[in-house]
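In this view, the complex is presented without one of its protein chains, the others remaining in place.
Naming follows writing order (A and B), and every chain is counted from residue 1.
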Amino acid sequence: MNAVNPVVDVVVKASGLTKRYGKSVAVDNISFEIPAGRIIGLIGPNGSGKTMTLKAMLGLVPFEGELRVLGLDPRTQRDELMANVSFIADVAVLPRWLRVSEAVDFVAGVHPKFDRAKAERYLKNTKLTPKMKVKEMSKGMIVQLHLALVMAIDAKLLVLDEPTLGLDILYRKQFYQNLLEDYFDEQKTIIVTTHQVEEIEHILSDLMFIRDGRITLSATMDEIGERFTEVMVPADKVEAGRAMKPIDERQVFGKSVMLFDGSVNGVTREKIAALGETRSPGIADLFVATMKGTYA
Amino acid sequence: MNTNWHDNSPIYRQLKQRVISMMLDGLLKPGDALPSVRQIAAEYQLNPITVSRAYQELADETLVEKRRGLGMYVTDGAREKLLTSEREQFLKNEWPAVLERMRSLGLSVKELLAGATVGGAT
Partner (left out) sequence: MNTMKWLLKREFWEHKGGFFWAPIVVSAIMAIITAGSVAIGVTKGSEANIRINGQVVTKLADQFSGEEKAAAVAQFANGYMASGVPLLFVLSFTIFFYCLNALYDERKDRSVLFWKSLPVTDGATVLSKIAMALGLAPLMALLFGTILALLIVVFISLGAAAMGVNIFGGVLSSAALYLAPLQIAAMLPIYALWALPTVGWLLMVGAWARSKPLLWAVGTPLLAVGLIAWFNKMLAFGWDIDWLWKYIVGRGLLSVTPGSWFAYSPEDLEMVGRMKQVAMGPLLAQTWQQVTTPNLWIGALVGAAMIYAAIRLRRWKDER
């Protein structure tokens, strides 16, 4: 596998990706491209198909359609793929009998791209000792161990499926801090799914919303900043605002907050600004607005 | 470090503003090194691309310069450049707005100057 060209290379390419589960369709004919050097958030409600999409990328489940990860087909070339892809499936998957030293030894013994010194350096800054077993550790410590292993692997793609679920805030902050400080660079790509959208809001470079097996939004954070605008609309302008068909409206302190999609016809910057004070919406608000139908 | 990024302007611009404020306040002097992109990204939980962009704009305005292999450094004369442009900004945008406000409140400039202690410019 040649080195990934940071400017041009596509790390994940899906075309008509479909995953059926008996009669239901978990992933419905989706297509997308993820270039290298990005940190992309895959956000969706439970059952939206986001975990299935990840599993398909990792070759854990069969699927229909085309999917290429690092140029390889996860169905037939999984073994080759795994040397360059790392993943944390969720918080609690390390076996309880495993000791810290055993974990490091094992990965060092089977992974060609593992930097043992790096893992040990990271572990030194934690309360983990070599003889400690996973069953003696708190959730946060288990994540620290798993992260130590993952960060020492020079993988081109890192997939994180709810990596901070159930962790207290200190561990969560540390998790991303460590990833940014010691791991990520332009040669690597990270795909994250999480429910804690706010905490990774500024870390992401790209965003993909998925719902009912379909992608409802796929854009870079810059594009989203340009495209979506929130306005605080005073009572006298509410009618005018509603006429422009906002994608969402909610009440805050007696004022109407409307969310507009600039890619919709007739919605321009000037018209929105005329309604009131504008600002960029947070991902969480954007997510809730676009997902409202699902939870109703 | 926890910071609230307000949502009126893109993050990279706010970050740039922050660095500019530090330069104006004298916290960053000519010849000082800016923290690395990686450090800022990790500390403030931002995407490195965002940080790079802020640094790049500062470099484009010759407020900082890239020294090969070492990182970003505040240029000589950065502060003067900033003071000039900030003064312009104040006189063009902020000052008229303050005047307007004073008029609507019925305050006169002379009264205010007489009562106030004018702090020395830093």
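One rule holds for everything that comes next: a residue touches a chain if its C-beta (ideal position, glycine included) is under 8 Å from a C-beta of that chain, and two chains touch if they have at least 3 such contacts.
Model, not experiment: these values are computed from the prediction.
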Taking the complete complex into account, which shown chains does the hidden chain touch?
A
Hidden-chain contact residue, picked from the options A:E64, A:D105, A:E198 or A:E277
A:D105
Option from A:V10, A:V25, A:L60 or A:V288 whose C-beta touches the chain left out
A:L60
Contact residues on chain A toward the hidden chain run 55, 58, 60-62, 79, 82-83, 86-90, 92-99, 102, 105-107, 109-112, 146
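Just so we're on the same page, only the chains that are shown with their structure count from here on.
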Using CA atom averages as chain centres, what separation in Å is found between chain A and chain B?
33
Within their complex, chain B touches chain A through residues 5-8, 10-11, 38-39, 41-50
Could you please specify the touching residues of chain A with respect to chain B in the complex?
37, 39, 173, 176-178, 180-181, 184, 199-200, 202-205, 221-222, 225, 230, 278-282
